[in-house]
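Let me give you the structure first, and then I'll get to my questions.
With one protein chain held back, the other chains of the complex are shown just where they sit.
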Amino acid sequence: MKILVLNPNTSATMTAEIDAAARVAAAPGTEIYTAAPGFGTVAIDSAAESYLSAVGVMDLVATQLADGTFDADAVVLAGFGEHGKDALQEMLDVPVLDIAESAAHVAHLIGRRFSVVTTLARSIAPIEDRLLLAGLAAHCASVRACGLGTAEVDADPAGAVTAIVTEAGRAVTQDGADVICLGCAGMAGVTAAITAALGVPAVDGVAAAVGLAQMLVGLGLSTSKAGAYAPGPENPRTYWPLSQALGS
Amino acid sequence: MKILVLNPNTSATMTAEIDAAARVAAAPGTEIYTAAPGFGTVAIDSAAESYLSAVGVMDLVATQLADGTFDADAVVLAGFGEHGKDALQEMLDVPVLDIAESAAHVAHLIGRRFSVVTTLARSIAPIEDRLLLAGLAAHCASVRACGLGTAEVDADPAGAVTAIVTEAGRAVTQDGADVICLGCAGMAGVTAAITAALGVPAVDGVAAAVGLAQMLVGLGLSTSKAGAYAPGPENPRTYWPLSQALGS
Amino acid sequence: MKILVLNPNTSATMTAEIDAAARVAAAPGTEIYTAAPGFGTVAIDSAAESYLSAVGVMDLVATQLADGTFDADAVVLAGFGEHGKDALQEMLDVPVLDIAESAAHVAHLIGRRFSVVTTLARSIAPIEDRLLLAGLAAHCASVRACGLGTAEVDADPAGAVTAIVTEAGRAVTQDGADVICLGCAGMAGVTAAITAALGVPAVDGVAAAVGLAQMLVGLGLSTSKAGAYAPGPENPRTYWPLSQALGS
Amino acid sequence: MKILVLNPNTSATMTAEIDAAARVAAAPGTEIYTAAPGFGTVAIDSAAESYLSAVGVMDLVATQLADGTFDADAVVLAGFGEHGKDALQEMLDVPVLDIAESAAHVAHLIGRRFSVVTTLARSIAPIEDRLLLAGLAAHCASVRACGLGTAEVDADPAGAVTAIVTEAGRAVTQDGADVICLGCAGMAGVTAAITAALGVPAVDGVAAAVGLAQMLVGLGLSTSKAGAYAPGPENPRTYWPLSQALGS
Amino acid sequence: MKILVLNPNTSATMTAEIDAAARVAAAPGTEIYTAAPGFGTVAIDSAAESYLSAVGVMDLVATQLADGTFDADAVVLAGFGEHGKDALQEMLDVPVLDIAESAAHVAHLIGRRFSVVTTLARSIAPIEDRLLLAGLAAHCASVRACGLGTAEVDADPAGAVTAIVTEAGRAVTQDGADVICLGCAGMAGVTAAITAALGVPAVDGVAAAVGLAQMLVGLGLSTSKAGAYAPGPENPRTYWPLSQALGS
Partner (left out) sequence: MKILVLNPNTSATMTAEIDAAARVAAAPGTEIYTAAPGFGTVAIDSAAESYLSAVGVMDLVATQLADGTFDADAVVLAGFGEHGKDALQEMLDVPVLDIAESAAHVAHLIGRRFSVVTTLARSIAPIEDRLLLAGLAAHCASVRACGLGTAEVDADPAGAVTAIVTEAGRAVTQDGADVICLGCAGMAGVTAAITAALGVPAVDGVAAAVGLAQMLVGLGLSTSKAGAYAPGPENPRTYWPLSQALGS
């Protein structure tokens, strides 16, 4: 099967990391294609950037997938707490998986209470919102931030791993978590480091989403079109798709 | 004071209706300016269109307001259930009011349980999401739809009023609502018709938002910048503002 | 317009402070009248005193307002967490605003999570109850007390401000609040001190209620009489109004 | 042991009915004393009357019990949804039982979901509030009203029983209740009629409260004075106790 | 009346301690019979052991009670957080009381927020589950563990009391509890020690359940058979009752 993994930001480095993470989780016979929007922002650290990235992935899907020239069996949206999944579910007939929700589902299956550890404190609110709307907040012990931004993580990956493991340790001892979800995409080695240091399972959202996508495709299930995710009416739009209008 | 009212769609008719509704609620001395995005969609009936409209109003604010050449004392986002308010709160120092949340706040002040009556059934889910995230769902008796889309409302305004009043009546008798919030923007005369027919107060979101905006400005209060709505980091963006890149 | 502000206790000092706070929030053209019950208690620090004060304000309204000789356009009940608002809503056709609920509504409009800072620890429970019943508890980060009673506040106002600012600081750093509601009536200068020290907006309940009262009157909205706040049946009462029977 | 049962209204007929209901539940050796306030209202059908009755029972306790001349081992407040229990808990060292909460506790012990059937629709809201504040709302299937007021019940007791049984039947079939709580005080024979007609247990609040009072006294337990129910400070009051000032 | 108290484990020492605790709470005229299963485990420290004990008490009831040769008026299941109550409610016509739920009900009647203090940390989750399912979690401040297992409690009873009182103190000061429920069965003297040290009431579950059982029998109430607790169909079983097949 073919899974299209969407990096919602425009960073080529991040796209490569997400691609690598997705491939680790791919079963034999699964092909991974990873893409990023033609416009937007190199990192997503605000609601404004999250909306911009949602339109970016919508545009990507509209130009590359919805017309049928590319045929994915499932789509993974690799933004942890970012907007856009419901829009893609409206636009597509194949399953769409969000990495925040996917990580939370997997955490439920292997523990009693999970915590999310993300990078910047300002990402906590959108992740809490995502879990609340997805109906997955009841077993969330906490959403915590290690305090490092993208640039700092890139500059000192080993230090970033240490900071995340330290914060995950607080989630375990202070908040009662028995599973940790990694609240960002594309950091290699962090889940192994958490499990080694703390003795609890750690869930990478990209891997979880790829795994769940394979599961849904295997069971022949996809998004219900009978309710909230039915395709919307064809209202006239200007400059759509934006990437074509922009020439991006 | 000056209040900038943002119609998130690109329909000039709707912009005019929203402008009129806002002027009704404006106190003496309040100036109303109403604007719409330079790109997007003429109606918002899906999550995809909602995200597109959020980027549209962000672009509008970025080009017309955030640089200081235009000085509004408050901004009203006139989409009932649409995305974008949190992004505007990040971008601006002046208060930002959403018409769905504003209507719900006003309903709390004058009743025990409120219902929202909107147009299409597919708008129910995003309105429920908006109220849940805003912490205003506990006293919401129901969100109901009268089943008419924009075109039908335009073609037969009187029939649309009747359909909304009928659905509001079900909210009162079946769901126990004692206040009705009108779940769309820009329909003149509906709130009066509801109150006349059913004997319950009816709240128009645009009026509520303008009223609350005036209240906040009067009290000298604005969005807290100490938490979720602090401005985000200056991540590099491509083609931003989109309207300039598009020449729209 | 005319707004009647009711101090639920019998302290003339407090009545004057509340009156001053209300006048600060009044728009040009708004007349503020402040009154206190003819019987009751000089401070409200228990459920027993809260019920007594509710009957006091009911009596005040019954004798001065409900008969139409005095014509307020809105009534503000200036007890933070005290009982009585629903009784006044039954008795009156004009809007009735409670200062605890009003502060919470305003806090929702300008932040993500608010905390209330009150005086004595024993006021925490009734404030929590008020917010829960009003459907406004979901975004309340905490209700905290600075530990000073009325007498101590009167004896050392500057020290009281310091104590409240200190407790508000704990709400911000430990509980994640980005807005503070001042959980008592009539202390001048506290909200400015909180904002100066902590960089977060602070909401005074009396100001919030006056602002919201003006908003409702401006929009022509008042309490729904179709549900919980319909006037009750005319059951025979003895010694009512109590103030007349008491000659108070 | 001695149990003081407080009718919050001033109706002698109702006091007698409550007294009779309490005596049915009294174990051998339990003495029942029933009393009513010296001022107030003959029926409680509004928030205003509920507050007035709360002050009435506070006055009753202050004049007859709190000074130690009368020595009850427990107090039952026989108003279903009325205010005042927390005030009595502050004032007294012996246990205080509310009939709405007592009925709900007993219902939890013998079923999975309970409904309350009360008289007038306007009593639904205060009963819902009481259960929510008491932490007993999660298993409440519904609060329903049969639509008959006090006068109608008095005029046609048999018809009232039929109306209550009919409404209880709706609670069972439509709401999934397997226990019915009688949402008013003092109607003889109703619980037996419900059980005979519907095959579900029916709980009378007065009986439940007397039973629970006996249980607490038997176990040597009473209200915690370490938290919300500690006695309040001795703030100066005017005209207190009101009954003495009134000469009632 | 006769109350059958069931120790769900097979420890004779624990059975004797539970029997003693039950007798303390028995009113004059109440006969206490205490029994333990014929197979199972000497202590219950896991979900697996909890299910095993549930089948043990089901077997005990099936062989000694359900056939009518023994006639209890009520049954107390003396496992704090263990499974089985609902099964006994299906099997029996007399009331069945669980000690965890009973303690929580009593705590609600005498305080605002209660904490449970149990022995091992691994008992926290099942107690939380029990309270959530019973609809009694809203006023639960915390479930805490003192960290001592059965063997340690037996080896040093005085040290165990000290450890429990210390943990109860944390519940009061850190979690805001004003009542403590003892989260295990059969420890003499602990409730008195908690109250002496902390000034808050402490509730023993066995005593609470015996008291509530007496209350229900006194009121003539028992489990509703109209809903979840109706007897199940007579599906064929093998080796049932297990104790007979085992010859235990």
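Points to keep in mind about this one:
All chains are identified by letter, namely A, B, C, D and E, in their written order; residue positions are counted from 1 within each chain.
FYI, contacts are C-beta pairs under 8 Å (C-beta built on N, C-alpha and C of every residue); 3 or more make two chains touch, one makes a residue touch a chain.
Given the structure is predicted, the values throughout are model-derived calculations rather than measurements.
Here one chain is not drawn; of A:5, A:187 or A:203, the residue touching it is A:203. Shown as candidates are A:149, A:176 or A:233; the residue that touches the absent chain is A:176. Residues of chain E that touch the chain left out of view are 10, 39-52, 54-55, 58, 83-84, 86-87, 89-91, 122, 125, 129, 132-133, 149, 227-228, 230-233, 235-240, 242, 245-246, 248.
As for the chain not pictured, it touches chain A at residues 25, 27, 95, 97, 101, 105-106, 108-113, 134-139, 172, 176-179, 198-201, 203, 207-208, 211-212, 214-216, 218-219, 221-229.
Everything below uses one rule, namely that only the chains that are shown with their structure count from here on.
The minimal number of chain-to-chain contact steps leading from chain B to chain E is 3. Annotation: the C-D interface is duplicated by A-B among the options D-E, B-C or A-B, judged by over half of the residue-numbered contact pairs being identical. In summary, the pair chain B and chain C forms a contact in which both copies contribute largely the same residue numbers, shared numbers making up over half of all those used. Mean C-alpha positions place chain B and chain D at a centre distance of 45 Å. Those residues of chain D in touch with two or more other chains are numbered 125, 227-228.
Chain contacts here run in a simple line, from one end chain through to the other with no loop closing.
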